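Worksheet: the structure to be examined is printed underneath.
Apart from one protein chain that is not included, each protein chain of the complex appears where it belongs.
Note that the chains are named A, B and C in the order they appear, and that numbering of residues resets to 1 at the start of each chain.
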Amino acid sequence: MLYFRNDYSEGACPQVLDALADTNLIPTAGYGTDQFCAAAADAIRSLCEAPEAQVHFLVGGTQVNKTAIGAFLRPYEAVIAADTGHICVHETGAIEQNGHKILALPVQDGKLTAGLVRAAVERHCDEHMVLPRLVYISNTTEVGTVYSLSELTALSGCCRELGLLLYCDGARLASAMTVEGADTSFADYARLCDAFTIGGTKNGLLFGEALVLTNPALFPHFRHAMKQQGAILAKGRLLGVQFDAVLRDGLYLQLARHANAMAAKLRQGLLELGYSMAVNSPSNQIFPILTPTQEERLREECAFEVQSRDDHGVCVRFVTSWATRGEDVDALLKFMEENA
Amino acid sequence: MLYFRNDYSEGACPQVLDALADTNLIPTAGYGTDQFCAAAADAIRSLCEAPEAQVHFLVGGTQVNKTAIGAFLRPYEAVIAADTGHICVHETGAIEQNGHKILALPVQDGKLTAGLVRAAVERHCDEHMVLPRLVYISNTTEVGTVYSLSELTALSGCCRELGLLLYCDGARLASAMTVEGADTSFADYARLCDAFTIGGTKNGLLFGEALVLTNPALFPHFRHAMKQQGAILAKGRLLGVQFDAVLRDGLYLQLARHANAMAAKLRQGLLELGYSMAVNSPSNQIFPILTPTQEERLREECAFEVQSRDDHGVCVRFVTSWATRGEDVDALLKFMEENA
Amino acid sequence: MLYFRNDYSEGACPQVLDALADTNLIPTAGYGTDQFCAAAADAIRSLCEAPEAQVHFLVGGTQVNKTAIGAFLRPYEAVIAADTGHICVHETGAIEQNGHKILALPVQDGKLTAGLVRAAVERHCDEHMVLPRLVYISNTTEVGTVYSLSELTALSGCCRELGLLLYCDGARLASAMTVEGADTSFADYARLCDAFTIGGTKNGLLFGEALVLTNPALFPHFRHAMKQQGAILAKGRLLGVQFDAVLRDGLYLQLARHANAMAAKLRQGLLELGYSMAVNSPSNQIFPILTPTQEERLREECAFEVQSRDDHGVCVRFVTSWATRGEDVDALLKFMEENA
Partner (left out) sequence: MLYFRNDYSEGACPQVLDALADTNLIPTAGYGTDQFCAAAADAIRSLCEAPEAQVHFLVGGTQVNKTAIGAFLRPYEAVIAADTGHICVHETGAIEQNGHKILALPVQDGKLTAGLVRAAVERHCDEHMVLPRLVYISNTTEVGTVYSLSELTALSGCCRELGLLLYCDGARLASAMTVEGADTSFADYARLCDAFTIGGTKNGLLFGEALVLTNPALFPHFRHAMKQQGAILAKGRLLGVQFDAVLRDGLYLQLARHANAMAAKLRQGLLELGYSMAVNSPSNQIFPILTPTQEERLREECAFEVQSRDDHGVCVRFVTSWATRGEDVDALLKFMEENA
């Protein structure tokens, strides 16, 4: 069975597993107050060129979005997001459970623009409506697209002008920073966002998202917010050890480059075979359109997800990862050729 | 440096780490819908003699308490707990963050009784007061004491009579089931409680709490509640693999027996040296009383926590675990003898 | 100055004020447990032909929506509503503050259909998404349109088939039941909805919304939910006295008939003058389109609200009420004629 379902189908990359084994019996203080977390946080601050940033380690993506956004907002404040945003659809109302409305703006390519944000703010003009306060973006987006540096810069400028916080969900940040033509760096996110995450789960760790806070207004008592959300891991060391392992020697970006390369090969092959793509996504998620018959046959050979279905066909999603093998891409392309 | 600070100072027991390494590259479906979680859930249902029970795997203790209690209650319903209960003090108001008041009853030994519960219910008689609906207990308790089978049975009977749910926080359930004279089994908790947890974090896993729901009224849509709380791990397999590893061949209880034996040796030694205990706790947490001078000296040799301070002395907490070595107990006793 | 801003610009109709004065010094029990509330609730049960219904009296519209929906849903359950719905826009995220996502469906005429509801339910298929559980409608809608009996019946049937609760916000229910061609009665709402409100604030009371619960699953402990939301009025008698006053001798519908007649006269007059309407609304809210110049001049003569502005003109809202005088309608029409 081929596996293109997602980028968290396997455990961890070998270096992460080795690091966990090597440090396993060293006793440490709990809750992320250990030396491994300190080292990983330092590594992140250094990569971000943000020596004053707060860095926190959490276990999962929904958890970090829920904890951070819940901590940042006052009760009547709202989030602006693209309607494809992970928090809008696939987190079971986690943001609303903390009391906050999400203003979901319809977009085609998964990306917000300054114009969209500005118009949403203007529509919310008095106390009978929620107060927009935070802009949520994902990079890469949920449809595999990537914000360029100029897009991020424009959005950040708009947010600062309007008094909005800019939060970037970086569950797939490594992929965004390593696609062909990528022009953003850790330091750019630190400079342009008020807070962002550096995803581990989808890039070679067993689990873990690093949350970087650069706006000092967000610093006070953030660990209280984490604990209240059940988001401080007792053996917090596990997060420090894992991040430390991938942040050394560029491994973190190297893993993403591999995933992106596998996706590029697959995309290129499919285009050559005449398949069309629902979205032009340069990262590790691609969205070819199959016929229902093709989809049905493929199910017997390959694990994947269906993004949508309509009269034009079935839009499927193929995801590659640090663990994807070239031979599996070849096998998938061969199957797609035989069933073209 | 000696380490008696807690039972989650190290990583995982070797069998758990091996199981993670052995299964690392097997691709699986995400979110705990994999074969390893299925196997571990089956093992738990079997141990609990509860073939119909729902079993869910979550990452941490605060997370599982918050998720379960939040899912079980309607907005105006309240929790009854001992004032020493973990949810009352050390979870940063996580239960309240979900909207529920905790009625914290003053107790000396960490344990609720049917009489205390009944009186609390009687005090809440109309719609101007919260409606008590769930009784939270911990076993072992936060002060190391253990509920006997007859105590649990009495509490369960009272709860059923009064229409209350009984929830047992089993972060240290293994210790409770293996202290000298222990008379409760997995099946007893399944039979007497509506829901309970089987703790992994404090008994040899990297992390993980298994939540067992035996009351069918609590089943519907529980995974929705988990996801909303950010409490479904993407690589859920990690929880299944770990629980599967310790539930095989009795390892889970064996690890706790070791921890209890180390604590018993330490307690016995301290009593022989003339130290007194603040609580008579038979499990893996003990609470000797030191002088301020003793405490200060000990800090240089040993990691531990202070429970309380007053004119009678300093009540410290020593915790043993699956990882505690007999030689470290000897070393601590030697120190305590020299400083008696 | 003419007043067509809303239907709550004045105090109460004379009968209501008299009833309050007449009963003012009679001491009663608090919190709505008095004889006046009992009588008003009986009157409502009788009008609704629902002898088993629970009737509760609350002060305001946002309060009753928030309290009822919050009490009915479990944390991960969501509301389906038209995107024009009052709860979607003009209640400052009150539903979300209680933890619930609203799935806002785009509509043109303010009304949901069975087809829209069914499609929304089908899009929410697993635990990574919220669980649709309640359908919120308003009658009249926020754009002045009215559900017919057949529309309500279809919606109700769809909800029951799909296991959804149907909740009708009746802030302007009296208007809906008295427009020309209206074919719904109190008993229809009681039969087709699980819960609905009978609005007082916008139909001659100082304040007050009656909430009618007909689905017995919603009965238990509802007053606990009210109290927790700060929604039990200490002098609850005031609500009973007022509702009792208008429900006697058909006054409640008579007040709405007057408001509708005033709106009809205004609408007819404007159409004859050549003005067009943004929505074909038969009730006490009408939405003519003016030029910016007309709007500007009108501001000096009349209080009203602007619904929207675009290149086609300014859509304004005129609202009539029990207190609207025929001579004021004439004066407004005269102005509109002079400025046509």
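Just so we're on the same page, contacts are C-beta pairs under 8 Å (C-beta built on N, C-alpha and C of every residue); 3 or more make two chains touch, one makes a residue touch a chain.
Treat the numbers as computed from the prediction; the structure is a model and nothing was measured.
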Given C:54, C:228, C:285 or C:320, the correct residue touching the omitted chain is C:228
Touching the hidden chain, out of A:195, A:225 or A:279, is A:225
Sole touch to the unshown chain from A:71, A:211, A:270 or A:298: residue A:71
Residue list for subunit B contacting the dropped chain reads 75-76, 78, 89-93, 96-102, 127-130
Across the whole complex, the chain not displayed is touched by subunit C residues 3, 5-6, 8-12, 17, 20-21, 23-30, 59-67, 91-94, 97, 201-202, 206-207, 224, 227-235, 237-238, 303, 323
It is residues of subunit A that touch the chain not shown, namely 31, 70-71, 74-76, 98-99, 127-128, 130-131, 221, 223-228, 232
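Operating definition for what follows: only the chains that are shown with their structure count from here on.
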Between the Cα centroids of subunit B and subunit C the separation in whole angstrom comes to 50
Taking each chain's centre as the mean of its CA atoms, subunit A sits from subunit C at a distance in Å of 42
By the touch definition above, subunit B meets two or more other chains at residues 224, 227-228, 232
